[in-house]
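A single protein chain has been omitted from the complex, and every remaining protein chain is retained in its original position.
Chain nomenclature is as follows: A, B and C, assigned in order of appearance, with residue numbering initiated at 1 for each chain independently.
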Amino acid sequence: MIEAVADRLLYFVVAVLLGIGLYMTVASPNLVKKVIGVNLMQTAVFLLFVTLAFVEGGSAPVVSQEAVAGRHASPLPHVIVLTAIVVGVAVTALALVLIIRLYVGFESLREDVIQEVRRND
Amino acid sequence: MIDSFAELAPAILVGLPILAAAFPLLLGRLWTRIGWWISLVTTLAMTGIAAVLAYSVHVNDAVHHHLGGFAPPIGIELVADALSVWFAFLIAATATVVLAYTYQGGPRGRAFSSVYLLLIGGLMGIALTGDLFNLFVFLEITGIAAYSLIAARQHRDAAYAALKYLIIGTVGATLYLIGVAYLFMATGSLNMVDVSASLAGGGSADIGVPLYDEMLVRAAFAFIFAGLATKVALFPVHSWQPDAYSEAPDAVTVILSALVSTVAAYALIRVTFTVFTPAFFEVTPAATTAIVTLGVVSALVGSILAVLQSRIKRMIAYSSVAQFGLVVAAIGVATGPIPAEFALAGAIIHLIGHAIMKGGIFAAAGAIAASTGARTVQEYAALARRRPGLAACVAVLGFALVGVPPSIGFIGKWYIALGAVESEMWLVAVVVFISTLLTLGYVARLLERMYFILPEDAPSAVVTDGGDGVSIGMLLVVVLAVALTVVLGFLGGPLFELVDPYIQEVLHG
Amino acid sequence: MSEVDSLRPLAVVLISLVAVGLIITSHRRPNVRESWSVLAAVGKFAIVASMLPGVRDGTVYVWRFETIVPHVDLSLRADPLGMLFALLASFLWIFTAFYATGYMRGLDEHAQTRFFAAFAASLSAAMGIAFAGNLITIFLFYEMLSIVTYPLVAHDETDEARIAGRKYLAYTFLGGGVLLLAGTALVYWLTMVHADPSIAFQAGGITELVAASDADPWPARIAFLALAIGFGVKAAVMPVHAWLADAMVAPTPVSGLLHAVAVVKSGAFGVARVVLDVFGVDLVADLGMDVVLAGMAATTIVLASFIALRKNNLKRRLAYSTVSQLSYIVLGVALLNPLAVLGGLLHMPAHAFMKLTLFFCAGAIHVETHTDDISDMAGIGRRMPLTMGAFAVAAAGMAGMPLLAGFVSKFYIVTGGIDAGMAIFAGALIVSGVLNVAYFWPVVYTAFFETPERHDPKPIVEHDRAPFRHFVSDGGDAHHDGHHGGPPPGGWEARSPLTESTWFMLGPIALLVTGAVILGILPGEAVFLDLVEQIVEGAVGGVDR
Partner (left out) sequence: MSESERVRQEYTQSPIILTTARILAPFVLTYGLFITFHGADSPGGGFQGGVIIATTVYLLAFTFGVEPTSTWVGHRSMAILAAGGVIIFTGIGFATMALGGNFLEYAEFVAILDLPENEVVKWGMEAVEIGGIAAIIAGVVMALVFLTAGGYGPERGEEP
């Protein structure tokens, strides 16, 4: 059992991060923490990609004169992660801009308060 | 000539709006209206290109464009086949038409034009890409553009709706990405066709045995479906949609309702039939059950929630939840053990039809709000006397939504119903037929208020600010939607012929 | 039988649609507007009539359009059965158009443009139903009919009218949008299993359907029930009849349209199409559905007659009479015997003429005296002699008196029923005939042989039994003017037939009642009998008289 966990340690980390992120997104009433939760989820997925690209004993996938042959880590997941990070940054930034607008409008960062105000409108 | 041009058309369709998106930002200082004209020229050009591409694909064969010249499975490819070209055309044409609405109806400004074009580029990318990860990127581009457009209305409620959509949408996209990661683990590839072949035991992975019963693959499907269901707004994860549709500026609601969820549903069809293929569902019947159940529940609950709404835009938004429920149920039916061509045709046609009808209704609701200030069912009282033309358009589109022939709404529903009967999924069949009555529930409520409330019964507190703010462009959008809805209602046969090649390919090899 | 491509069926449908446009555009000038109605009515009848000789010679006029769904064209075919309905509806529309003008102006109703536009559109839909060449096409027009008659039912814009309108929409969409579509999809699927799907009407039934239902009869049975009940909703077969009585809040010309000209007839016509041209009499018998349908019809006939007895509002009593009489048509068709089918189809024009007369009479009374309840009508025969005379004749026809229209058709149904060995259904007809007398005679008696002062109590209607009180105090036409009806303080004044009402209304009444008499005395001379014989010959087999 322990062995099985140890072998797949990184995957467990991914799962735990994902769980924490999702929980934060759903349960936290604070909008900023919700966004942090979403970020955690995204990070978990980046880790998942990096993990599955890992090759034991492999070198970085950079082609140079010396290391043409030999084991390489797959470059594709890295490209994916890079792109996904950029996407994540854009989403986070937009979320923060919106949260600032909400704060100006509602004078609160808590979802329950905002909903209360909206109901009373 | 056309063929060699068609080879390049997919890249132009995706690249052009993104390129054009840069110009309003740069040139907006010179002339405030320039963003609109840039958008118009771009979308018109795209419509033309999409039409040529569609013709070429229809006459000849699917077009594959390898980005950077790298062949799949390593490179990313854009694919224009018998399914994607029609959606590409729908996107380009709708984007052009909605511009007519925004000329006077707003929102305006260079930032709006840029984001609008970015949205079109993202949607086009979803329609044309042949790569699973690339699909994610375009989903997110579409998402970011959509969130920004909703927030373009300078009201705190709009910001709240945008943030809600952002959080739910991003979680959905993340779930989708996990699914893609699992598929990548299983097959080592991201190209849709290659992944599909690898799952069947061939492809670049070349394992020799089908991977359909692998837990990894099943989990991948579950994650991808959950992610896309969020973007489509199926029942339990639909909650962003009513807020987003009702808080966005009217013109943005039109384009959102017509295209955004539609294209997400298209992505679901793509993944379900091109990547996983019916063979997967044969091994995993539970997946079929799950899709069908979610679709059916969504169709029922969405309609019921729609009846309960008092604000027009929210009501129509919940109606979208219900209609997409029908579409997803049809997708599920088509994956069932008995190959149901009609169900898949129904899903596709209803998707396109829904885009036209919903876009039209939202445009009409926007025009009505602009001219009379009426935004709730209550305020629509005796509207037929004040705005007979718009009221009539709402009536026609409403009945089309119910599924009254001759209308595109009927054609879609007929195919879905027939598909359900064909594959002997009686529950779905019953729900499709019952949904007529449910839809009638909220449509009739609206019509009754518009036509059969005497002026003295109408609330005197109808807001009349804004004055007569209806422009010709707004009316044009509404009338065009009505005309298309009715005319396409006579063309169910030809419509089927157009998507039939794709259906034959995925269902019968 | 030869098929001829022709635009005439399309023209019949389009002419009143064009009229709709003209009516709406000339909404500021009532005289021009109403003349469009009349012109369209006459033109429509002329086109239908022009096809009659050809159809009698076995020609079928066909118009086809693009495939709406694979293997199904949008097609209009003028075959004998379609001609029967089309001829009837277009002929009666002429009267209704005149009458409606008189009625609406007499009461100075609101929203007349919407009213006349919807009226013309509903006739267009009725023609479409008559000439529809397949189940999809008939569905299309069936739904259209539901929609365009909805404004008519909800015309008054009172709460009562809105509720009636809602009920009407819900019922007809249950019938049309749900059951009819489901049945059509099932038939399409059943025929698809063996060959190319085919849902076009064929005299004697769709041949592929027979093969398909051999394997497993249950889908075919469900399809039959869905279609029969789907059309049955409009034909007000019990238990889906409730909308019809509530729809009485509508203006009287609408009631005429609903009951006699287009709407309920389209339901009965649809049932006939399903039995004769979709499934065919043999298959229906094989599936054992004839007994089910006939049972439903017979129950409706008897029950509705009983309910009619208890109605004090004249229009409501007529409504339940319609519920009962329409099931005669359904019953005749369901018995599958050539004679019974003949009788059932023949009852379509017979009932139309008589019921239209009755409603026009009720409407004329309403316009002239604002009286709706039978108990208020004591001695009204003095005030409106011609109207009540016509009423008496039509009522007698309803009850099946010889020499009147109702007798011929009922006679055939009864003989057919006995021939088919289903005497129990024939018995239902006899019972109903007696009940007909029981609920129409008091009206005539009250009108002619009583005065407001000397007014016999009518125990069944007026006896106050607390738990059933709501039966007595049912509503009826909304009294927007606040006038409650009933005789004026000094009793009814006597008027001559020439001055009792406007000739816009009296003319149609007089002509219609004459028509009802002609149908009864000389059924062979009126074109309907020949047409019905031709239908029965094509769909069931020779008529052995």
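Worth pointing out:
Note that a contact is a pair of C-beta atoms (placed from the backbone, for glycine too) under 8 Å apart; a residue touches a chain by one contact, two chains touch by 3 or more.
Here the structure is a predicted model, which means the values were calculated and not measured.
Considering the intact complex, the chain excluded from display touches A, B. Across A:L10, A:L52 or A:V97, the single residue that touches the chain missing here is A:V97. Among B:A21, B:V57 or B:A345, the one in contact with the hidden chain is B:A21.
Listed by residue number, the positions of subunit A touching the unshown chain are 60, 62-63, 82, 85-86, 89-90, 93, 96-97, 100-101, 104-105.
Taking the whole complex into account, subunit B touches the unshown chain at residues 8, 11-12, 15-16, 18-19, 21-23, 25-26, 29, 65-69, 78, 114, 154-156.
Methods note: only the chains that are shown with their structure count from here on.
As a whole-number value, the distance joining the C-alpha centres of subunit B and subunit C reads 44 Å. With centres taken as mean Cα positions, subunit B sits 27 Å from subunit A.
Looking at subunit A, one finds that none of its residues touch two or more other chains. By the touch criterion stated above, subunit A contacts subunit B in their complex at residues 18, 22, 25, 31, 34-35, 38, 41-42, 45, 48-49, 52, 74, 76-77, 80, 83-84, 87, 90-91, 94-95, 98-99, 101-102, 104-106, 114, 118, 121. Residues 65-70, 72, 74, 114, 136, 139-140, 143-144, 147, 151, 154, 157, 161-162, 165-166, 169-170, 173-174, 177-179, 181-182, 185-186, 188-189, 192 of subunit C are the ones that touch subunit B when the two sit in their complex. Those residues of subunit B whose C-beta lies close enough to touch subunit A in the complex are 74, 133, 136-137, 140-141, 143-144, 147-148, 151, 155-157, 159-160, 162-163, 166-167, 170-171, 174, 177-178, 181, 184-185, 188, 190.
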